[in-house]
Every structure is written in structure tokens, then in C-alpha cells.
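Complex shown without one protein chain; remaining protein chains in place.
Right, subunit A next:
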Amino acid sequence: MEINEDYLDTPKQSNRKNLKSKSSDIQQTGSLKPTLILPDTLTQLNKPTTSVDLKPSISVNPSSTKNTTFQNNNNYAFNSDTSDRITIRSFNPSLYSIANSNVANTSFNDLEFALFNGNKPSNNANLNNNNDYLDNESINTILIERLNQSMTTSNNISNNYHNRVGFNSQVYLNSNQNSNTSSRIWKSPYVSNEIPNIFNNSSNISNTSISNESDLKNFEKNFFILSMTGKPIYWLYGNSKQITSYMAITNMIVSYFNINKNSNIKMIELPNKNIKFVFLNKSPIILMSVSKINEKKFEIINQLDFLYSYLLSIITERQLKKLFQKRSNFDLRNFLNYDEIDSLNKICKLVYSNFYPELIFGSIQTLRLKSHVRTKIHRLMIKYLIKKSDLPRGTLLYGILLGPQNKLISILRPHGHTLHTMDLQILFTLIENKFNKNSSVSSNTNNKDGEYWVPICFPKFNSNGYLYCYIKIQQDLIEKDVSNTLILISGQKDIFNEFQKLSNNFFQKLIEEKIFKIINNFKSYNISISEIPAPLIHHFIYKSRKHVQIIMPELYTNKERNNINMVSANSNTTANGADIELPNTERTHQQFIANDEMKYKIKLKNYYKELYNSIIDEDGNLLSTNLSNFIRWEAELPIYDENLEQSDYLEEIPNMLGLVWVTNTFELYLICNNGVMDKNTVFKSAKKIARWCKDYENELFVSEGAVF
């Protein structure tokens, strides 16, 4: 993965020394000294260099300007562009550099050549002379027409994004200056513990997909998997007839770059239409995603990689290669059954329209647990899964115990071996989607118990073969909406019975030792923002870099949901245990809570994504392990939505502040309550959170696991 460094105008580190502010009243421990970067100079800064200044700094981030819709990425050159230009980004350096304003046409010609001509031009000048038989008309008919027409929703997009133009994330240098600026809008700043939604566009996702036909262009986001021969394998939305032709074109574009340029095309972007086509070439299959929802390239690639890994967990890479080597016209859809398609659908929706912080931050979530309890579980794991087992050493490779919401409690592993984060994500997602059938809120408290024996390929562990997983899901006897999962992983495929015995013994012990009572108790695993003395903070995500694990306070709606479920669990079960139908109102109420929860999650996700995007480069790498960044989202004026005019209530004016703080050991992302202006207090709170997480590290994270 090579990038032309000149192309990155990441402002984070260079010249920082010159820009230090003289006065700052934020006091920090140790050598921490805040540094401020003036926003005006940001755009002039180039080339991240290893900074001499190793102190964390508060750099202000022009996270949004009117046109770039909250992204401080490098597309300024194109955003002012009003023509239908296609910009090609590729990891091939020569192509990468052409993604600069005035040579954008060159890259366009690359695509022309992909479809119209075979001779690779020796240089740009030649290229322009050679293609005299090509005119703009043919470009439009072939490419724009096909990619674009099948993907663009008339004018809806631009309207959507106009909404966002009203918001402008402003940057304040320090508290003195910011009061000037803000008084223009907020005469008296107030603080609220509700957070407003400023990302109108992405909350509409579900509406779009429901209200429209299956026409491709109606979807703001779509995923495709196709074979190198252009045959569709999987798609999220759309009708097969349209998809079939569309996949052939996609294949042509990817093939061109493969054959003539010996490189993999990564992205085609139509900036003024706000569409990105992102490709992931995993010959013999290709994955592609179309996005109109302001996602970054690396983010989409990450999603595609996750999707690919998930596919590999079903069909190993070796099988894929073998199948297509023998017969390139192979139709892979024959190997995907309804269940698998269904879980692919869920994965796609999970990664773009749900809050899945694990993928964004490349981590897994752990369950908070008193460290002596975790140690005890580890001991029991070793004892009852390894020592008291008469299976030969090496039969059981890994044992994983999951708590409520599939958060990790403990891992049993051989010395010197660990599982890759993405493999664990895949495994947990698979369990959630495929086996935990009653996980949705609307379903009643039916029994979730189950035992499964599944071959799963862990792509990062070994993409060429399967490991066999015994999965036991057991509902808690008291907390009916909570279940625990034990996964035992082996390389042998015929030891279900043995594993069943092991797991029964182990669970029996956990019950005897009253472990379930502790791990499934909401009060015990709940992380509440109120127990940390961190004023003004609405929510945070803390990632321990060492553990590659994240923790965050429970979303408040979860608690509410728990209560509701508890009530319904008690009320709708008759004496003999038979379920009775919930009354309609009850069900509607639950549905309402679920919707509310989803909206809230998406709100949070958007804020966190912006925070995260501000600290990474074009390819998703951290800019530095030593920085901090405030982002403010605010409305210039209250937005009046015409559709809502008849309603009387006025939404809170968004004035949100977020902070991301990265050090060698942790990453902390936090979102303040609406209306918070006082950055000093926020930073103090951030330090308190960081301190708290450090103090409770043994309780919050799984460090070694049970090693044998």
C-alpha cells in the first residue's frame, strides 16, 4: 500500500512547534502540555513528519466546512468542481498522484481506456493524442450513464446534503475567543443531557430502502460480491436483472486495471454527486460497495474486508480458488444457502447502518467483571476444560466465554497463540446473527438455548481450512433476556460429544460457584458515566491499545430495555410457564423503544466516526500515537424542516463538542452533552476517565486470558 505523501495534507503534526499557543489554562499531569493549532494555517500544512514535539496537543480541527460536509479529507480540489469528473484512486503511486485537481482528466482517460482502447499510452501527452476518436459523448454514454445512471437518485441526494450545509463545525481557539463567536448564536449557552442529531442524511437509510422500488439507484449504500468473470454472487439491494449487467461493467473496470495497469483499482469518486464506488479485488472474487453517505474510502474498504472475511468463514480461500481455477464460470451462489445470504445481509446492514464500534475501532468489547471473578473463571476453565479432560493435548485449541450482548468474558488459549481481533469479530457476529435467533427486542423471552457444531474458517488464523466450533448458548435463569455463550474450538471434526461433556461440566461448575449470578447482573457489568467524576460528558469509548479491546458505558436505552423486558418476562408467563401474547400496546411500546434505541445508536456512531476520522490518514492509519483533537458541531441557525412545520416543538439547537485523545496506551473518544462550551473542564473530565479506566484496567479488560 503505497501513497504519495504529497497528497496527504494532514495538518496534525508538522509545524506544530511554531503554532503553540502562549496561554493555556489547561493543566495536565506530567509533561502534558496543550498545543493549539490555528485553523487558518491548517490547510497550508503538508506532509506528516515525525514531530519533535511529543507532547499531546489539542489541535483544533477544521472537521467540517460548508462544502466538505464534515470531512477534513483531502478532496478539496474536487469539491468545488461542478462537472462530472471521475477520480480514480489506486494504490499504484502513479495513479494516486493523478488524483490532483488539474490532472483529474488523466485519470478519467484511464477509464476511457479501460472500456474503449487497449493500447496503454506511454505518457499523458500521448494519451491525449491517441484518443482522438473518443469524444465526451461516448464517455457519457458508456461510463457515466452506466455507473451513474444506475446509481444516482435524481435530485434527492443534493437536497439531502443541503440540509447539512446549515451545519458548520466551528473551531474555537480558547475559551476567551469562543465566547465571542458563540454569543452570536447562543446568548446563553445551556447544557443538556440529550444529544441532538446533526447527521440528517444517514438516519434516513431505513426509509430509503423501504419506500423505494428495488431500483439500484434508490439505495444510498449497497454491497456487491461478484466473480472475476462478472457473475454476481451476492448483493444487498436490487433486482437480479439489473445487477447482472451491472456486475459485468464492474468486472470490466476492475479487469482493466488488473490487466493493463497491473494494479487494483480502489475507488471511483463522483465528488459533486457525492458517490463513491469502492472496490476490493480478492481474485477470484471482487467486492464492491457504492456509498452516498459520506463514508471514507478506508472505512468502506474496511467494511468490504469484513464482508470478505465473513464469506471466507463460510467458504475457505482455498476452496474459492480451487472452484474458480477448475471452472471460471462457476456460479458461487449455489454454495450459499438462505441462512448464509441472510447473515450476509445482516452483516452489511450492521457495518453501515448500525452502531458497531468494534469494527470502527478494530477491537472487541469486553464485559466488566471484578478481577477476582475473572481469575476464578480462568481457573475453572483450565481445570474443567483442560486438566480434567481426557482428550489429548491440542484437541481443544481455544475456549471463549461470552457474557450479555456477546461481550468477552474470558478466553482460554494455548501458550503463545492468540486469535486475531477480526476473527473474533467474525465469530461473535456469526453467533449473534445465526444462532442467537431471538436477540431482537420485539421477540418474546423464548428459550434461546442451543448447541451447535459448526465448521468455521478463521481467515486471519488460517484462510485455507476450517476449525470446528462447539457453540453452546444458555439463557440465564433469572435475567431472561441475557444469555451466555461458550465456544470451544478444535481442529478435529468429530468430537462434538466430548466437547458437550466438557462444556456441561464447566457450566455446572459455574452454576455451583454462582458465577452466572455475577456476570449476568446488570449492576455488576454496567459502566455508568455517573460513577466516574467526569462532568459534562455524555458518552465515551475507551480503547486499550495493548488489549485491543474497547469499553463504553451502557447506552441508557439498554437499561430501559432491560427493565421493560423484565416486566414483560414476569407478566406474560403464566403459572405453568406458557407464553401468552403481549397486548398490542405493550408491543408497540417495545417497538418504540427499539426504534429509539436504534436512532440513538446511529447518532452516537456518527459522532464517533467523525472523531475517529479526524485522527487517521487516508488509509485508516493513526496519524500519531500522541494527539488530541476537539471537534465542535454546531448549527448556524435553527433549521426549520418544511415537513415538520406543523409540529410545534422545536429541536434543540445542536452545539456539540467531542474530544479524541490518543496516547501510546489508549485511545479515548468522548462526546459532551449538548451545549457544553468549557473545554478545560472537558479535558479534565477526559483525564479523569482515562485515569478511571487505568485504575480499573483489570476489571475492564481481559489481559492474558486462561493460558495453558
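Note that in this section contacts are C-beta pairs under 8 Å (C-beta built on N, C-alpha and C of every residue); 3 or more make two chains touch, one makes a residue touch a chain; residues count from 1.
Convention: contacts and distances are computed from a predicted model.
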Among "Large ribosomal subunit protein uL3m", "N-alpha-acetyltransferase 35, NatC auxiliary subunit", "Sm-like protein LSM2" or "GTP-binding protein YPT7", the omitted chain is listed in UniProt as "GTP-binding protein YPT7"
Among listed residues A:467, A:482, A:611 or A:668, the absent chain is touched only by A:467
Among listed residues A:249, A:518 or A:555, the absent chain is touched only by A:249
Where A:241, A:387 or A:514 are the choices, the one touching the absent chain is A:241
Out of A:195, A:216 or A:419, the sole contact with the unshown chain comes from A:419
Residue list for subunit A contacting the dropped chain reads 114-119, 138, 141-142, 227-232, 240-242, 244-245, 247-249, 251-252, 255-256, 258-260, 315-316, 318-319, 322-323, 326-331, 333-338, 364, 393-394, 397, 411, 413-414, 416-421, 424, 455, 460-462, 464-468, 491-493, 546-549, 702, 705
